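Here the structure is laid out as structure tokens; the discussion comes afterwards.
Partial complex: the chains shown occupy the same locations as in the complete assembly.
Labels run A and B following the written order; every chain starts at residue 1.
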Amino acid sequence: MKLYETKLLTIICEILAQENILDILKKHQISGYTKYEVDGDGDRGLRGQGLKTEKNIKFEIIMNENKLQDVIEEISRTLFANYAIVLHVTDIGVLRPEKF
Amino acid sequence: MDILELIQSNLLTPIILFFLFGIIAARIKSDLKIPEAISEFLPIYLLAAIGLHGGIEMRNTGFENMLIPMFVAIGLSLLFTLNHYQILRRLGKFNIFDSYALASTYGAVGAVHFSVGLSFLKNQGVSSEGYLAAILAVLEPLAFIMAIFMTNMAVSKQNKTKQQSLGDTSSEMDLGLNQSKVKISKVLRESITGKAIVILLGSIVIGYIIGEEGFQSIKIVFDDLFTGAIVIFMIEMGIIAGQRLDDIKKVGIFLTTFAVLIPTFNGIIGVLISTAIGLSLGGAVMFGLLLASASFIAAPAVLRHAIPQAKPSLYITSALGITFPYNIIVTLPILFTISSFLHNGDGTINLLSIFINN
């Protein structure tokens, strides 16, 4: 079966930035994503112990390349300063490119 | 029993001892942990129990006489929040964001404080007015809303000044400021639908409806297990407080002093005024404790969103690591002694009238 090239955007952020990320996705008409809670360590210290509000959340969003640029531009502009966020992009292949 | 004796005997109750135990467990880096599902569930349970208890009491005693205490509590809470801000900003030299965040953390109220207070009174065989649970629900979001409102105002003013001097309207900082201005309605909404208030108000109403009789079938879960459940929750609170103890250095001497003196002051004022407006011995203690309390569960959730520029290491650490243990160990017995004196001592009326006349 043919696999069509597209992009996977992965975002790891403190749980408090969750709503902001969802808002940005909505704004860019992206209706599909997968998310789950993770622990982690980084510049802002250990996360995932103790209070719920100190957890990390990880988003994975399959999207095509043109949307990608706008989304990461908006995230880095509006959220990087105030929240612990790490994001990265992977090349992936999917079966039904029209879905994303 | 004088204050010191009472502090000592209070220190030796399971609630306090398990809290201290949690701190020690965290300090020696034990892997002890209450599973997350349990420590998420316990506050919901405690609030439901508080609410049911309050609702049933309100049915017994009516709630017409709740209006004056409610408004007094609201007034004091707002006043105290402003007072905290002045102290922190002027004397403490904190920046505007940290000042408002801390001011509201100490202006807000804590449900865990309230639970411990109820259990303390139960131990002393003293009861309190049921409507205090309703006051708890109303005070919960109050200080935050005001602090966020004030922050927005302050930010807009700064903003305007800057724009006038720079003539630049589309800077990124500007964008951030505009964003924070719209947040207040969202914060208001989220506060009111926040799980703490919802379960508390819901349980008050249900308690009021079912009354003592309807409560019988669930009394064992929502009353008899109450203190044991607090004990389990206190282990986890102790562990979290213990993990944050290192951060106390960052808190600094000024804020440490603030975190001890302000609750004492607010609490005593609370006891005096509530006694003056007619609350019972136990009611005055709870009223004072509400005003003395600082929020450490709601605060991080609300403030991190609403004033993201403020440092959580300041407001969480001081509220949970300093004020909470201080309040349940020291302030509570102090307030109880004062309230006992005011209500039982012969000089009560005189003393109060003197206080009020001043």
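As a working rule, a residue touches a chain if its C-beta (ideal position, glycine included) is under 8 Å from a C-beta of that chain, and two chains touch if they have at least 3 such contacts.
Bear in mind that the values here come from a model prediction, so they are computed numbers and not experimental data.
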| item | value |
| --- | --- |
| Protein chain multiplicities, whole structure file | A x3, B x3 |
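One rule holds for everything that comes next: only the chains that are shown with their structure count from here on.
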| item | value |
| --- | --- |
| Euclidean distance of C-alpha centroids - subunit A vs subunit B, Å | 35 |
| Of all residues in subunit B, those that touch subunit A in their complex | 36, 40, 172, 175-176, 179, 239-240, 243, 297, 300-301, 304-305, 308-309 |
| Subunit A residues within the subunit B interface of the complex | 16, 19, 49-54, 77-78, 81-83 |
